[in-house]
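Apart from one protein chain that is not included, each protein chain of the complex appears where it belongs.
Presenting chain A:
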């Protein structure tokens, strides 16, 4: 398991070095390209803001009222049997529905339980390991005028389920 942790710390710096070396070898103006892309990154971060404010406020109202705890209390016996903390279930259910909704829930979990807690790590891995199935199906098929979804949604949702199970399994194996 130490190997995966080492890999995690080395991957990002190595990728950066490769990109910079390759760019220099191909004689492209690296700094200019960086700034150009950076502007896109800036507007992307700003454009996420209204989504995140909307979602985080809604989630925190739900949590502060005590409704979240009541809900978690209700589902806890079902999930503790499989080793999944009930706190991450809302995230697992939101993940295929809305990317920013899931981002809000993940932020809320990390904020509430801490980034280095089991729940914080599990939420991080769950968020990163799959994409928003309903969004992808709607956008990709909608854009080219496919009206019958076929098996696409079933495939996506089953894969999401596998993703949640994998995330729980790997995080338990590595961090607990």
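The working rule: contacts are C-beta pairs under 8 Å (C-beta built on N, C-alpha and C of every residue); 3 or more make two chains touch, one makes a residue touch a chain; residues count from 1.
Note that in this section contacts and distances are computed from a predicted model.
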| item | value |
| --- | --- |
| Chain excluded from display, named as in UniProt, from "Serine/threonine-protein kinase RsbT", "Amino acid ABC transporter permease", "Nucleoside recognition domain-containing protein" or "Fe-S cluster assembly ATP-binding protein" | "Nucleoside recognition domain-containing protein" |
| On chain A, residues whose C-beta touches the chain left out of the figure | 4-5, 7-9, 11-12, 15-16, 18-20, 22-23, 25-26, 28, 30, 33-42, 44-46, 48-49, 52-67, 70, 94, 96-98, 101, 103-104, 106-107, 110-111, 114-116, 120-121, 124-134, 136-137, 139-141, 143-152, 154-156, 158-160, 162-163, 166-167, 170-171, 174 |
